[in-house]
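Every protein chain but one is kept in place in this view of the complex.
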Amino acid sequence: MRYLPHTDEDIAEMLKAVGKESLDALFSTIPEACRRRTDLELPEALTEWELNDIMGSLAGSMAVSPEYRIFLGAGSYEHFIPASVTYLLERSEFSTAYTPYQPEISQGTLQAVFEYQTLVAALLGMDIANASLYDGASALAEALLMAARVSRRQKVALSSLIHPLYRRVVRTYLEPAGFEILELPYAADGRTDLNHLGNLDDLAAIAVQSPNTFGCIEDLAAIGNLTRGTKTLFIASFTEPLAYGLYKSPGSQGADIACGEGQSFGIPQSYGGPGLGMFACLKPYLRSMPGRLVGQTTDREGKRGFVLTLATREQHIRREKATSNICTNSSLCAVTSAMYMASLGGTGLRELAKLNYDKTEYLKKELNRAGFKTPFAGPTFNEFVVEFPVGFECAYQRLLDQNIVAGLPLGRYYPELPNGYLLCVTETKTREDLDTLVARLSNP
Amino acid sequence: MRYLPHTDEDIAEMLKAVGKESLDALFSTIPEACRRRTDLELPEALTEWELNDIMGSLAGSMAVSPEYRIFLGAGSYEHFIPASVTYLLERSEFSTAYTPYQPEISQGTLQAVFEYQTLVAALLGMDIANASLYDGASALAEALLMAARVSRRQKVALSSLIHPLYRRVVRTYLEPAGFEILELPYAADGRTDLNHLGNLDDLAAIAVQSPNTFGCIEDLAAIGNLTRGTKTLFIASFTEPLAYGLYKSPGSQGADIACGEGQSFGIPQSYGGPGLGMFACLKPYLRSMPGRLVGQTTDREGKRGFVLTLATREQHIRREKATSNICTNSSLCAVTSAMYMASLGGTGLRELAKLNYDKTEYLKKELNRAGFKTPFAGPTFNEFVVEFPVGFECAYQRLLDQNIVAGLPLGRYYPELPNGYLLCVTETKTREDLDTLVARLSNP
Amino acid sequence: LNEPLLLEKGKKGRCGFSLPRRDVESCPVEEELLGEGPNFPDLSEGEIVRHYTRLSTWNFGLDSGMYPLGSCTMKYNPKTNERQASLPGFAGAHPLLPEQLSQGTLKMMFHLERLLAEVTGMDAVSLQPAAGAHGELAGMLIFHAWHKSRNSHRTKILIPDTAHGTNPASAALCGFHPVNVKSNEDGILSAKVIAREMDEETAGIMITNPNTLGLFEENIREIADIVHARGGLVYADGANMNALMGMVSMGELGVDVLHLNLHKTFSTPHGGGGPGAGSICVGKRLEPFLPVPRVLEADGTYSLSYDFPESIGKLHAFYGNVGVMIKAYSYLRSLGPDLKKVSQLAVLNANYIKEKLKNTLYLPYDRPCMHECVFSDKLQAQKKITTLDMAKRLMDYGFHPPTIYFPLVVSGAIMIEPTETESKEEIDLFIEAFKEVAREAEEDPERLRNAPSFSKVRRLDETAAARHPLLTSFDAS
Partner (left out) sequence: LNEPLLLEKGKKGRCGFSLPRRDVESCPVEEELLGEGPNFPDLSEGEIVRHYTRLSTWNFGLDSGMYPLGSCTMKYNPKTNERQASLPGFAGAHPLLPEQLSQGTLKMMFHLERLLAEVTGMDAVSLQPAAGAHGELAGMLIFHAWHKSRNSHRTKILIPDTAHGTNPASAALCGFHPVNVKSNEDGILSAKVIAREMDEETAGIMITNPNTLGLFEENIREIADIVHARGGLVYADGANMNALMGMVSMGELGVDVLHLNLHKTFSTPHGGGGPGAGSICVGKRLEPFLPVPRVLEADGTYSLSYDFPESIGKLHAFYGNVGVMIKAYSYLRSLGPDLKKVSQLAVLNANYIKEKLKNTLYLPYDRPCMHECVFSDKLQAQKKITTLDMAKRLMDYGFHPPTIYFPLVVSGAIMIEPTETESKEEIDLFIEAFKEVAREAEEDPERLRNAPSFSKVRRLDETAAARHPLLTSFDAS
């Protein structure tokens, strides 16, 4: 096997050195009763070439662009990824390194993550950001746990327009530990209705997502005004960070924590993972923050360098009192997103965000013109809800056969919207794609 | 444009520093009469994403495996390329470097090429090898010119079973300079007929290819015996170096120069180029050898290092008296082939060569059993000639429609073989592929 | 080569990204929502490529040299796995595609689960956890859900001192209080101690096997029987599974829940700290509690099902780190039954190092080890040379240092895990280097204290970093 360097001769010499007769004898400390009684029943080893065939045919069965036109967003976004980012990320000094525990020979990862922290903090308008969490959903769960630690409260309010799958993850994390979750309904304009919030005295946090699951931009300023001066933390979640190239940042609107999914920034969709949990907050919360942090320091000669820092918050030091159990995170995805953000730059980010917005507005208008309803009037970014006619399911299926995925049916998550579909338009869609969609929808 | 870093401000500052008013003014030394009168009429610049679409559709129109089963060899061979080789080769320290004129910061390329020279010399059974030439055809032409320099003779004998396109290249190189070319016919067994050679007194070289264009292994020993002790050089050319994993090397059979195409060793076929001109010879000819050479030396501290050496043979020093005009060669392809040879190792090379041989023999036998004639009895490696029935062209065309390319029609190059086809079988073909081919040929 | 920070580079107006052609009109944006966009630096593509290329050269990766980090299983990451995961059909797939359009990935996931079940000897698998600690959390949530389903409320959990560091934190997240259990003089757990600690308020035990001393927990079956008899469950941290493939069936040992680190045992790259994947494996009776959705198969068609009412729920927005799964699946299919040989050679390499270095470094538990061995700096302490000094000096010899100061049960621990992909020659070089470092500790201790000498930076001040945290360029400027 080409990964195993041992020749028979090597094995013989090494066994001799350790005083064992056979490879099996190495396992002498495993009691007989603990030994596996049967051989591994695994399919025969494949050659590299057979593997290529098999994986090629599995991958070939998936519906992806350019063969398919996919108008799905809802937490995973199709964006163009520069070949330069793909190349850089494949450099094995980045990809095959471990967590940078030995900083002197890990300055590449450390500086790149430090820059990532800087870019994320700038993007979200926050003071500090960590080195990443698993994904947007677990980042939100960690943010709520952090708010509970900071506020010493057990109840959190969650907008019902937070991604439905994120809310399921939050329940998984919070319910066993005895937290209470209040879900906030939404208003007619497709934004969170804060009227039923009641008083904040027992609330650890209010969490909303913007753009929310209907694609609408939440009134973050209003929430910021509500929580300002209280012990309740304002958590702004997101699934599409590109929106902050155009819209005001959570930090500028009074958020205490901003967290969400960074997949949009140069990370392949990969059927939902790996993703990138972005996590940023205000400086006073630093020591309650989950996840790794990279900090700047100097070496013995006074030269700038970077290290993992504040590990005292982490599980390997604080054990059960750690701010979180997170250890392996999404470091390579964080570096990827930094490469992507650097590629865009401030100028490019704004232009790209505006283009997403404009293309989405174009589709919205064309759909309206063709007679389709868009039930929510709130401003959107690159997603919006459209109400298709009753019985649209068959048409949806026919469009699939024409290699078009016409959005996400919302009825599964919002039963009150049985004909609601969430459509997403990114820069990957040309005007022709949009015109084709409208035409096919009109004559499915 | 994302490759051009200059901002308007940069341009203004720099123009000021050089004392010019505008970018156009930089070209003031170009007389008005020499200025281009019209703008470049080039198609509008494409975005990276448009380019992906266009190139994807161009590439998509090409017939390649796994969609097609292609039984073509004849100088370009489909072999499996390990993902590890592809990865390593993409490392930009190798790919984006220039010729290693500054050895202290080019030890990567230099050591890799030194190792390449070692592997090639070992493969071909020769003393020394150069750092590569363009491709197998120009390597043969350079070998013949070198033989002429060494022997001070103007006439060379070429087997007619040297790749027909190589022979055309040789004519291009040799005829304007007044060299005479004698073509040696082939015998009934598909090997070069040496009977018409005559005396060697005016011959600079005898060149044969093995395996030859009919896939047959030439009797190199016989030629070695002929030229031994004479001033006539024996040049062994090849298009498929993998054969030397199984068959005796040219060096062991008395060749003075061995040269040919190294594409088989990990280099993509790429519609014929870039290839790799492998070139090796005996040490006495060192100073007449064309092309770059890497040699071992030491640095000031006595540490081993590598440099380009014997540049006094080359054009930038010797100008018109150089051994060749070659400058840029196929360095990255040489490194690739070294990676590939290292991946196989001696053990793997032999096994892979034997597998090519065995699969080819299998097809040969199955074709014979199905009633097809294989006109030449000489031993072969991974190619052989089959004589299809008169009027086979239509069947050939029908097989194309079934995504099978049933070999190369030889009539174009050897009019006496109007129904001869050269079939190639490498390790990329499974027994099932071979059985399918025979079945389809039998019932086209 | 030096390279400034990104934020110290760039000029407004550059762009390293190919902005798509604008083919629609510009639309106005609601004024009060419109932001200014972050003030990222603008760079050309060439500048970005150079920036990250330079940064990469300051990093030591597995492809740079031996990386014998104990407990981390830094084995060679095959390049073909990367190729497979980047196939457009995999990399470009949207997670909410209709099932009929995503059969390939679902099939891969289904089969990967079956393969992992066979390797571990467990009955059912969920690939959803995104990392080892995420898998531990899933395990603890399953403990919690199982007890709850039996109307039992248990608050404690046993965790040996030789367990992985994440275990207590994962348990605490589910409201369990960790009870520290000491290993015996052989470095393993004794059944007696467990019998004493295990009670009706204890949800179960989290065992790392082989433990972090690299030793097989020989009494695991007895321990499992005790825990089960008192209504508890047994969790095994499978991060060290690289020692045991084909040798042991975790299910037969009495393990109820086990997580695997696909980025350790199954060769997916660590990425400088992730992404990984922490698949979780359970016995039959715990299958109903696995995270949703689960991948089902019927008549050759694959689907995702949320219809498991006892499930602990979701742990990840979608289905976990599918890109990582593809690499692990490629590895498993490439090795097949050779996985047993992987474990044998990993254990051979570790025992070889243990034998060869045990006269150079203090070996607290001189017994046959599994895939890693643990030394300490006791012999060097007289010269006031610490584990840290030796680790830093190893860098100068071209090796990544081993894991240091872990496990906590050994003071000044040096935890070496070579993995099976290191050749005897490389290991011999490593041994020689370590011996040389030990010699230097005797003869030239200052040299060690000043190490490393050849790295991008010299020894860094980690204390200052923590005392005055500078976490962004804005902070630092």
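Letters are used for the chains, namely A, B and C, taken in the order the chains are written, and counting of residues starts over at 1 for each.
Heads up, the rule we're going with is that a residue touches a chain if its C-beta (ideal position, glycine included) is under 8 Å from a C-beta of that chain, and two chains touch if they have at least 3 such contacts.
Predicted model, so just to flag it, every value in this text is computed and none were measured.
**Q** List the neighbours, among the chains on screen, of the chain that has been left out.
**A** A, B, C
**Q** Consider the whole complex, including the chain that is not shown, and state which of B:L51, B:A188 or B:A439 touches that chain.
**A** B:L51
**Q** Taking the full complex into account, find the residue in B:S84, B:T227 or B:S264 that is in contact with the omitted chain.
**A** B:S84
**Q** Quickly run down the residues of chain A that touch the omitted chain.
**A** 2-5, 7-10, 47-50, 82-84, 86-87, 92
**Q** I need the residue numbers on chain C that touch the omitted chain, in ascending order.
**A** Residues of chain C in touch with the missing chain: 1-2, 9, 11, 44-47, 49-50, 53-54, 57, 61, 63-65, 76, 78-79, 334, 398, 421, 423-426.
The rule we apply is simple: only the chains that are shown with their structure count from here on.
**Q** Taking each chain's centre as the mean of its C-alpha atoms, which one ends up farthest from the centre of chain A?
**A** Relative to chain A, the chain with the farthest C-alpha centre is B.
**Q** Where the centres are mean C-alpha positions, what is the separation of chain A from chain C, in Å?
**A** Roughly 20 Å separates the two chain centres.
**Q** Counting only Cα atoms for the centres, state how far chain B is from chain C in Å.
**A** Here chain B and chain C have centroids separated by 46 Å.
**Q** Averaged over CA atoms, how far is the centre of chain A from the centre of chain B? Could you give it in whole Å?
**A** The mean C-alpha positions of chain A and chain B differ by 48 Å.
**Q** Which residues does chain A have that touch at least 2 chains other than itself?
**A** If we look for residues of chain A contacting two or more partner chains, we find 48, 56, 80, 82, 87, 90-92, 428.
**Q** Specify, in ascending order, the residues of chain C that touch 2 or more different other chains.
**A** 12-20, 43, 45, 49, 53, 78, 80, 82-83, in rising order.
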